[in-house]
Structure formats: C-alpha cells, structure tokens
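Removed: one protein chain of the complex. Kept in place: all other protein chains.
Labels run A, B, C and D following the written order; every chain starts at residue 1.
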Amino acid sequence: MADYIWLIPFFPLAGFLFNSAFGGRLSKSAVSWVACLAIFCSFIAAALVFAEFLRLPGAGRVFEMDLYPWITSGQFQVAIGFRLDALSVIMCLVVTGVGFLIHVYSVGYMHDDPGFKRFFLYLNLFVFMMLLLVTGNNLLVMFVGWEGVGLCSYLLIGFWYEKDSASDAGKKAFIVNRVGDFGFLIGIFLLFVSLGMKGVWTLNFAQIGQHAQLLDGPLVTIITLLFFVGAVGKSAQIPLYVWLPDAMEGPTPVSSLIHAATMVTAGVYMIARLNFLYRMAPDTLLVVATIGVLTAFFAASIGFAQNDIKKILAYSTISQLGFMFIAMGVGAYAAGIFHLMTHAFFKGLLFLGAGSVMHAMSGELDMRNMGGLREKTPVTYWTFLIACLAIAGIPGFSGFFSKDEILWKAFSASQGYLLIWGLAALTAGMTAFYMFRLLFGTFHGTCRASDEVKHHIHESPRVMTVPLVILAALSLVGGYVGVPHVLGGSNAIEQFLAPVFGQGAPAPAQPQTAFGFVSTAWASGGAAGHESSLEMLLMALSVAIALVGIFLAYLFYVKNPALPGRFTASFAGLHRWVENKYFVDELYERVFVRGVQRLGAFLLKVADGWIIEGAINGTADALQRLAGRLRRVETGYVQEYAFAIIVGAIVVVAYLVVIPMF
Amino acid sequence: MNEPFPYLSALILLPLAGSLVLMLLPRRQTLTIKAAALVLTIGEFILSLPLFFWFDERAVQMQFVEQREWFPEFGISYLVGIDGISMLLVLLTTLLTIVCVLCSWKAIETKIKEYYVSFLVLETAMIGALCSLDMVLFYIFWELMLIPMYLLIGVWGGPRRIYAAIKFFLFTMVGSVLMLLAIMVLYFHYAAETGVYTFNVFTLARASLPAVKQYWLFAAFALSFAIKVPMFPFHTWLPDAHTEAPTAGSVILAGVLLKMGVYGFLRFAIPLFPAAVVAATPLISWLAIIGIVYGAIMCIMQTDLKRLIAYSSVSHLGYVMLGIFAFNMQGLQGGLYQMLNHGISTGGLFLVVGMIYERRHTRMIADFGGLTTVMPRLAVFFMIITLSSIALPGTNGFVGEFLILLGAFRSNVTYGVLATTGVILGAVYMLWMFQRVMFGKITQEANRLLADLTKRETLILATIVLFVFLMGLYPGLFLRKMDASSAGYLKYVKARIAAMGAPAVQGPLGAP
Amino acid sequence: MLPELSTTVCFILSGVLFTIGAVGAILRRNVIVVFMCIELMLNAVNLVFIAAANTLASMDGSVFVFFIMTVAAVEAAVGLAIFVMVFRQRNTIDPYEIDLLKG
Amino acid sequence: MDALGLKDLAFIALAAAVIVTSLMMVTRKNPIHSALWMIAAFVVMAVIYLLLNAQFIAVAQVMVYAGAIMMLILFVIMLVHMERGDESAPAAARRSKTVRIAGAVITAILLAELLFGALLFQVTGKSGGLSTAAVNSAGNVKTVGALLYGEYLFPFEIASILLLVGIVGAVVISKRK
Partner (left out) sequence: MLVKIPELAFGPILPELIITVSAMTALLLGAFGRRAIVGTIAGAVALVGSGLALLFTLSLWNAGAAVYNGLYTIDTFGTFFKALALIVAILVTLLSLRYVEREDIVKGEYYALTLFGVLGMMIMVSSTHFVTIFIGLEVMSIAIYVLCGMLSGNPRSAEASLKYFLLGAFATAFLLYGIALVYAATGLLDIREIADYIVSGRFQLTPLFMIGIAMLVVGFGFKTAAVPFHMWTPDVYEGAPTSITAFMATGIKAAAFGAFLRVFYTAFLPLLGAWSGMLWLIAVATMTIGNITALVQDDVKRMLAYSSIAHAGYILIAFVVGDLFSSVGILFYILVYTFMNIGAFTVVIILGQKGRQRTGIEHYAGLAGRHPLIAIAMTVFLLSLAGMPPLAGFMGKFYVLSAAIKAKYYWLAVIGVLNSVVAAYYYLRVVMYMYFREAAADAEPAGRPDFSPAYGVVIAVSVWALFHMGIFPRGFLLIAQRSVEIFM
C-alpha cells in the first residue's frame, strides 16, 4: 500500500490535467463531475490508508516512498517523495473531505459564473498542492506544496481578475506569503547546511528527526524561528496577517476551503511536522505561543468592529489560527491539530454559510444591510448557528473540545503560561461575542436590505445546502474524537497522533536559555498540577466566558440594537482604530510599499541615472566636446598647419636632444 | 581514417553556410527566405541533439573535441570542444534560435533577408564562442556576436534603437578589447615561462602567474564578462538594448548572449587566475547581491514592459554569478541551471511581450490592463512563464534559484540571506507587472479587439512552457549531464587555488 | 675634434636661415613669399651639406645639393603653376583666404 | 687655429650679409622686393659655397636660383598682380596679432634648439676620401660630374624623370579648360 500513497495527491492532479486538456470541450457539469470525483478518489484513498493505520500498531503507522529523484547536485539530493503517517493522514482526510464538500458546494455556488471551469481547475490544483504539502516526505516537497497552495490562493483570490481589488488582494497575499517563505527558505538552507556540516546531508523529515540531536541549541532556535516566519506568513499571524482579510475578495468557497479550512493551517501543520525540532527550542516555542495568543486576541478585537461578514470570518480565522499556534507553542501539538480539524469543519461551514447568505442576498456582504434571514434561509441559519456554537466553545460542539484542550494545555503544560492562558480565554469570550454579533446581525432582527434584494432572497439549492448540513454534522460530532480524559473520553486523536508527537510528553528539562528567566517567571503561576478538578474548573470558566460573550452579543444586537451606536460614540477614538484595523495596512503601505517605491525612484534617478549613466554619458560628452575643440584647431589656414609642424619639430627636438642633455 | 563526424564544426558552420544560401535567395520571395531560415535552424537543432544524447555524462574532460592547425607559428589553433557546462548552452542556443525565427515570422516586415542572415550569423558566433577552447578563436566569435546583434537592434528595433545599438556595441567592446590585451599578456607570459606559444586555454591555465599580474588580468577578463552578464554597475546598456531590440533580438540577447559573460567567467577567468579569483570572490559576490536587489527594485519602477524584464535579467544574472562564485557543487550547478532557466523563462517573457506588442504597438504597462478577458490563452502562458521567472517550485526557475541560494548559503551565510531577499522582490515586481497588464478591467478601447494567440504563437509558447515544466519537474535530465563536468571543474579550480598557495575561499568549501 | 670656425659659422648660419625661413613661411601672407621662405630653408640645408662636405672631405654633400636644387626647381615650377591655378579660381593667394577645407 | 684669420672674417661678414638680406626678404611688404632680396641672399650664399670649395654648386646656385627660379617667381608675381603686397583678409587681421607673437616665440625656441646643436657641433663623421686638395687637383666640376654620372647615375636618371613630372605637372595644372 505504501507504494501507492502518491495516488492521493495524484487524483486531483489528474483531475486538473484532464480538465485543462479537455475542459474546454466538455460541458460545465462534466468538468465539475471530474473535479469532484478526483477529490473524492483522494478522499477514499486517504480513508483507506487511515483504516489501514487503525489496524496497524502505532509504530508501524508510517508509509513512505520516493517517487523519483528530483534535484541532485553533489550531496544535495532530494526526491519527490511522500510520507503518510498519523499526522498527514488526518490532514489528508480533512483536506480531501472538506475539500470534497466544498467542491460540491461550489458546483452550485459558481453555477452562473463565466469562469466556472477555470474555478474547478484551480480548486483541483489547489487540493493537489495541499496534499503535496501534507504528504511530502521532505522539506522541499513540502515547500513545493507550500508555494503551490500560495499560487492557487493567489489565483483564486484574484479569480475575478477584472476587479482591481481582487487582483490586488491576490498579489498582496502572494507577496506577504513570500516574505514568510523567505524565512522558510533560509530555514531550509540553514538546516541543510548545519546538518551537512555534521555529515548528514538530507532534507527528509525522518532523517532530520533522527539526526536532530546533532544540532546545538541556539542553531535550532534560529532554524525553528525561521521556519516559524514561514508559518506566520502562510497562517496569517502577526505581523504578516494582513493578506488574509483581503483574501476574502475571492469566491466564497475559496475562502472556505483555502482561507479557513486548509491552506492557512499549513503553518500549523509545518510546526507539527517539525515538532522534533521545536521541541529542542523552547525559546522558539515561547515566541510561537506569544505570537499565537497576541494574534488571537488582536484579530478578535478587530473582528468586533467589522461589518463585512466575510471579513469578520477572516479575522476570526486569524484568531483561531492563533489558538492553534498557542497549542504548538505550549507543546500541545495534538491539541493544535485537533483544533485544526474541528476548525476546518466549523469555519468551513461558516464560510459556506456566508456564501449561502450572499447567494441569497445577491452578493451583499455588509451585515448592516442584512438581518432577519432566519425565516427565509432556514438551513443556512441552523447550520450557521451550529458553527457559531462550535466556534464559541459551547460544550458538546466540536470547538469546545479542541479549544478547551488548548486552553488547558496552555495553562498546564510545562511550556504553558498563565498569561497566555488568560489572554486566550479572554479571546475565546470575544470570539463568542463577535460570532454571535454576526449571527444576530445577519439572521435576526429585521431585514435591512433594499426591496429589490429582499424580493430575491431564497434558500440555496440542494447542492449547496447538503454540504452545509454535512459540515454542520461534523461540527457537532467532530469533537468527539478528542474528548479529554477528564470528561471520560479517551482523547482518541491524541493517541492516534502519538507516534508522531510522542505521548504528548513535554520536553524533559527546560534548558536555560536567553529567555529562560522569562519563561520560568511566566510559568511559575501555571502548571500547578494535573488535577482533573482544576481542569474541570477551567473548562467551566471558559464556557462561562463564552456564554458571557454570547449574552453580550444578544444584549447589543438583539435586545438593544441602539446600544452599539452609543457604545461606539463614547469610545469613538478606540472604535476608529479598531474599525480601521489599527491602521496596520496603512502603516505597511506607507513603510514597505511606498518605501520600496521611493527607494526605487531614488535609485532609478540617482544611481542608474546620475551616477552610472552620468559617468558613461559624461565620458561620451567629454569626448565629444574634446572632439569639437580639436576640430576647431583644424582651421583650414595652411600656415597654422605649418606652425603645428614647427611646434612638433620643436617638441621632438626638445625630447630627443635637449631633455637628455640635462 | 576513421575520424568521428565533426559535430561542432558542422554546428558552427551550418548557420553560416545557411546565411550565405539565404543571401543568394531572391529578395522578393519572403516566404521562401523565412522557410529556409526555419528549416536551417531546425536542422541545426537536430544536429545539436547528438551532443545531448551521445554526451558521456561521466566524463570530466572535453568531448567532441576537434583540433586543427590554424597558425602554428603563433600557437593559434582551431580547437573546439564541449563539456557539460557548455553543451547545454549550445542546445539552448539552437533551440532558442528556432523560437526566434518563428516569433519573427510576422513581426519582421522589412529587410527580411538581412534579418535572417543576421540571425544565422549570430547563431554561428554564439555556438562558436561556446565551443572555442582556443582563446583567439573564442575572442573572434565573441566579437563576431556583436555585429549581427548590433544590426538586429539597430535596424529592426524600436524608436531609440540607434542609441541602444551603439550603446550595446560600445559597452561590450570596451570590455572585450581589454580582455584581448589580457589574453596576449597571458600568452606571452606563458611563452616566456615555457617557450611554448599557445592559445589553448587549458595549457595556458598551467602558467604560474604572479598574484599581482593575475589581479590585473582577471580584472580585464572580469570587466569584459561583467559587462556582458551584465553585473551591477555595468548593466545600463541592457535595458536600452532590450527595450529597443525586436522581440527575437531580446529573446536571444537574454537567452544566450548574457550567458556568454557567465560562461566566460567559468571557462576562462576563473581557471586562469585562481589567486585573483580568491581575492575577487567577495567583491563579485557583493556585486551580484547588489545586482539581485537593485535589479529587482529597478523593476518595480519601470513603466515599460521590456525594460522591466531587462532589469529582471540583471537580478537573475546576479543569482547566477552568486552561485558560481560560491564555488560549491550546488552553487555551480544552480548557476548553470539558472542560465538555462533564464534563457527559457526570460526568453518566454520577451516573446509574450513581443506578441502583445505586435498587436498593440506599445509596451507601456499603462496602456494595458484586463488583457486576460480578450486573450485567455496568452494569459495562461504568460502566467506560467511569470511564475517560472519568480521561481515557483515546480517550474524550472525554482530548481536553479534554490540550488544557487543553497550554494551561496554554504559558502557564506550572509550572502545567502541577502540574496534570498530577492525572492520576495521578484514576486513583487513580476506579479505587479502581471496584474497591471493582464488583470483589471479593460480601460483602453484598443485592447478590446485584441486577438488571442495564433497557432504559431501557441506553438512557440507551448515549447517554452514545456521546458519550464520539464526542467522544473525533472531537472535530473539536465543536471546529470553537467554533474561530472561540474564536479571536475570544481576539483580543478580548487586544486588550482590550492596550488597557488592562496587562502581558501571564504566560508566552508567542503567537498563538492 | 672641433671643426674649423668657418664650418661652425656655416652651421650657425644655416640654423638661423632655416629659422628665418620657417618663421617667414608661417607669418607671411602671400603664398609666393611663403614659397620663397621655403626656398630659403632649402638653402639653409644646402649650406649644411656644403660645409659638412668641406669639413669631411667628401663630395657626397655637393652631389646631394645638386639634387636638392633640381628638386627646388621642379617644386618651383609645379608650385607656381598651382598658385596660378588657385589665383585664377579664387582671385587671391592670401593663405588666410584659402580656407574652404577645414574642420 | 690661433686667431681669426681672414677667411674666418670673410665668413662672418658673408654670414651677416646673408642674414641681413634674408631678413629683408622675409620682412618686405612688396613681394617683388622680397624676391629681389632673395636673389641677393642666394648670390651671397653662392660666394660662401665658393669659399667652401664647392665651385660647381656655387655656379649652379646662381644659375638655378637667381636665374631660373627667381625669374619664374617674378613672372608669376606679375601674372597674379601681387605687387601690391600682403592683403589684409578679415580672418588674417583677427589672427595676425596672435600669430605674430606665436611666431616670435617659435623663432626664439627653434633657433635656440638649432643653435644648441650647431654650437656643440663636433666633427665626428667618417671622413670621405676626397680631400679639398684632391678635388681641386681634379677640378671641382669634374669631380661632381664624375660622381653624378658615375656613382650617382641612378638618382641622376630619376632626377630627369622628376623634371619630366614637374613639367607635365605644371602644364596640366596651369592649362585652362
């Protein structure tokens, strides 16, 4: 079976190639069938592997194969190779599963779009790249997928290329990601070269894992930080999150698939994949956790003041990704992956729901022009509600289990910190607030849309609602694979992932490092013990926070709709900042975009123009001027020519006779 | 006599003979001329294929060597041969020339005969320069490249073609004449040392030059090659030349001519002057890095498509130089590979721009926008080539760039990190360019009526794209060919450096 | 070996004459006078030959002078013909007015 | 040689005369006057040649220069009506001052250099076999003639071609169309 794992990414590629070759001649539905079928095949294949894994003992749950040697240059030898283990198979299932649903949904959603076929081409390509990313057995194949999904993201964000905002957003996404890739690439180089200097020339995950102990601490810290820079870019963390909200310019299924469920989690996956390195670099983990929690909080705060439903979801995604990074940062890799999975369900669902709303509202996105959709689009409403509950962390829904696991780990793990937990918990409440603000604003109250729009409001077709329902079901039950021990579950997912992450065991002793004193100081308050009572207490606390958030939202947007206005009026300054996303985009625009442009203009004018060209043209001009002057010596007067001869004679005589005499 | 067929001589002479045939054809029969040129270039390509397939990829030494006495009293001989380094460049040349002939099919409407004659002469010169192992022979071909290119730019170029052509010519000539002197100094030095008069580059490399002399001679060689590459700050001829040249001229200029500079470094400057190489490595690396970043920043500011691509060449060739001067296997192979890539992808970009230009007669970015709507097929090709140019994994550009950066990183971490910033900037200018041309709404009425690619154009671009992916996904096919040569080359250069008693090149050289 | 005084005088005289001729040739504004100055320079040369021949007891100098005089005669013939031709065309033989060709 | 002998005095006097006459030739405004002064200078030089034992050349000098060339020159001067002297062309007027100063400077330097050589003159040359006495005994003209028709026959013949070229040239040039 191991020899056939390359088929998993191959199916979508085949779909892509088939459609690009023959798509032009096929009907729309045929194209969409091929596309969906390709993904479904992948899903089946992944599921088969998963089933196989369940039969195998923990240690044997690794399939690895090299397809063919890719780049070979001296000691640098990299193959196109694949690796399926517990981690990647889960990722595969999520990607293909959610991906399949979204494909199906898209058949309905994109039905009238002129770029229908192109859309499915991109989607298939994307799934291929994503699968490459998660199944690659070495860093370079992963990087291929990494860049590939970036490309697809670029293409899909700019899908409606005629809209300037869309193509701008695509470009922004790509470039910001490239900033991250810069770190990622350097990380790869540094890792390869440092290992190479110890005699191990490899980029293969397994081999790196084997030989990771050859590297010394500071080096690992630097390498992991560099990788994290890549993750920050791809997973839209501070300071590189700015592309994700803009990415909502893409068609909504894209937002759902790429910018919520799969691609943006690639950073999380990468850290999980390289957990053996991160484990060796506690300082990096601290940075990861800090960035994660700050992003979570920061994005959530922006989510408060947005009115565009997709933007809110985008910030929420950023925020949730922050949670995953908290998990990574505190060493709770399994919890992070768990949250990744549940997040894929409910956030995918939320976006699809938003898409359904747009479908109903003739493309309207501004929450202020919605309201009261509950009756007209019941399926959307109910599925949306389930997703909101899941994301808010209401017990029983999937988000509850995964998020609480993270919070608990943040509190309890040896790398966990009270401050991080506190901020994360607060953010969880905020999440509940703005998600319900969204829910209430969209589905409750009176409809604020124009009459014409109002007239058209209708529930989406079956092909769209069925995926919604399936995802809703997953959002409901998806959490039960990771029911913690304290609630009587077995935390199946953590166990399943154990071969990859070890038994969730934290790194033994914290080496003293530069950050050492800080982390000890932070850690002093946390991790008091593992008593289940404490865990229960914290769980209750977080549920309470979530409920408070929901209540506040209810208060503000259902009970007393005037309140928000008054509230914003009294905090006008703060609101302005939040509403404008703290002017970060403007800052970046001013510093980087215009900075580079100004530098470029300067260089073009001064360096190229004045200095280099100046020197060259100056020489040419000087020659021309000299030539003009020499030409004027040639006066045409014969006696002056004779004069020159005499002068020449004098010089020659002087040189040959007079000067040697002295 | 069982002499092997002289492939290289045949390759060198076929286009020249072809150009003579073309000259005899009647001027009016343009179609015959074009067809003849096409047949000739395709024949040339087919003739060059044995080089690839019969190339012994395990052999370090030169292959397909031919040596004939030319001027024995002076030690000038007709000595040609190829190794893994030059072989692929020869193939690139023969391939791109076909593409150039095809893409000129409609674009060139005046003086058609002269145009193809120039092109064929240029091909002879390029292949000759790549195969020459005698320095005088090399120099002759090297200079011979100038004239047809000068005419191509000057006769069939854009509005400022005269300025550009002359600038191109003079820039290149300044460097090359000094190189000629350096060749002579070396020649006489060796003769004084051993009493043997020869221009054979491998024999000359055995000369034991004092370090100071090496510095001077290397400087002369390096200037010549650096102008051709072009390295910062000798690059200003390139934007003008590219902008004004006809499409095929730009393609061949970017595709092959610029590589001649790098090739010159590899074949001549580095093996001949090891002590100077050691001393100059930091300088050249820094110039390369500045070139990478500087070229990229310049691209951002350009309003003319061809100018933009020209500056991107500065950036890309900066990578190549950096890789080669890393003096390790990855850097060298990456540099070599990137040369091929650049030929394919930048050549492709020029082709695309040329196709747009043929339709609209403008290259100003501001005149476009939204072309995807009317030219979807072009958009696909353009996108792929653009992505290849920004080194997206899976395309050819990635393999080269990655290896170069890895090589640079191995030799000096600072170089590696600084050069990697080009990855970001590359995406910035390329995507911005693509967006401004292809995306958005059509703002100008003239663009609304543009026709999509014809079959001929599709064929051209499909060839390019085929290589983009072939070289990106299965680089082993090509890397293998240069493996032995590169390893042998590095071994040789390092032995030379060691023999000079010079300090090792900065950074961990390691084994190849 | 110092030569006789007369020889030295002749050499000095020749230098003076040559200089007078040369300077006259560049200063006078009549082509014919310029030509006469050149003849004077030739005579300075002749003087050197004769004086040297005398001192060195060699007749080659005298022979050379004979050839110089032949040449001078030929030059005079051709030169004056050229002056006449120019004068016919331009009605002047001021060398400062004969400047169609310049730059 | 103890004191200045008569011969030396004569040389110095003749030299002075040549210088004066040639200066007159160069400085006269009227070209006819210049020509006449030139005849005077050349005749005085012929005397010097005589003193230097070059009788043949002395005679030839008078015949060729004073006779042939001068007549030709005078003839041409008459022909082109140039007896009125230097004309002042505007360009010349502009330049005359500079040219004069430069001319003076040049005169000084050239003279200095040439005299520098002449004053340091030493007889280092290889002596020929023809001492004055030997030449005189054979006859100066005869000796020259023997050389011209003997050793120097070849250039002598070429000189005839040269004269032919001169004649043809002069005819071609001065022929009116």
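Quick note on the criterion: contacts are C-beta pairs under 8 Å (C-beta built on N, C-alpha and C of every residue); 3 or more make two chains touch, one makes a residue touch a chain.
Only a predicted model underlies this, so the values are computations on that prediction, with no experimental measurement involved.
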| item | value |
| --- | --- |
| Displayed chains contacted by the hidden chain, counting the whole assembly | A, B, C, D |
| For chain C, the residues touching the chain missing from this view | 11, 14, 18, 21-22, 25, 31, 34-35, 38, 41-42, 44-45, 48-49, 51-52, 55-56, 58, 60-61, 63-64, 67-68, 71, 74-75, 78-79, 82-83, 85-86, 89-90, 95, 98, 100-103 |
| Chain B, residues in touch with the chain not shown (by the definition above) | 70-71, 73, 111, 114, 136, 139-141, 143-144, 146-147, 150-151, 154-155, 161-162, 165-166, 169-170, 173-174, 177-178, 180-181, 184-185, 187-188 |
| Sites on chain D contacted by the missing partner chain, in the whole complex | 113-114, 116-118, 120-122, 124-128, 138, 143, 146-147, 149-155, 158-159, 161-162, 164-166, 168-173, 175, 177 |
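Please note the rule applied: only the chains that are shown with their structure count from here on.
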| item | value |
| --- | --- |
| Which of A-B and C-D has more C-beta contact pairs | C-D |
| Interchain centroid distance [CA atoms averaged], chain B/chain D, Å | 70 |
| Chain A and chain B: spacing of chain centres that average the CA atoms, whole Å | 37 |
| Residue list for chain C, restricted to those that touch at least two other chains | 22-23, 26-27, 96, 99 |
| Set of chain D residues in contact with two or more other chains | 91, 95, 99, 103, 106, 110, 114, 117 |
| Chain C-facing residues of chain D, complex | 1, 4, 7-8, 11-12, 15, 18-19, 22-23, 25-26, 31, 34-35, 38, 41-42, 45, 48-49, 51-54, 56-57, 60-61, 64-65, 68-69, 72-73, 75-77, 79-80, 82, 85-89, 91-92, 95, 99-100, 103, 106-107, 110-111, 114-115, 117-119, 121-132, 134-135, 143-144, 147-148, 152, 155, 159, 162-163, 165-167, 169-171, 173-174, 176 |
| Residues of chain B defined as touching chain A within the complex | 233, 235-236, 294, 297-298, 300-301, 328-330, 333-334, 370, 372-373, 387, 392-394, 398-399, 402-403, 405-406, 409-410, 413, 416-417, 420-421, 423-425, 427-428, 431-432, 435, 438-441, 473-476, 479-480, 483, 487, 508, 510-512 |
| Chain A - residues contacting chain D, complex | 637, 639-640, 643, 646-647, 649-650, 653-654, 657-658 |
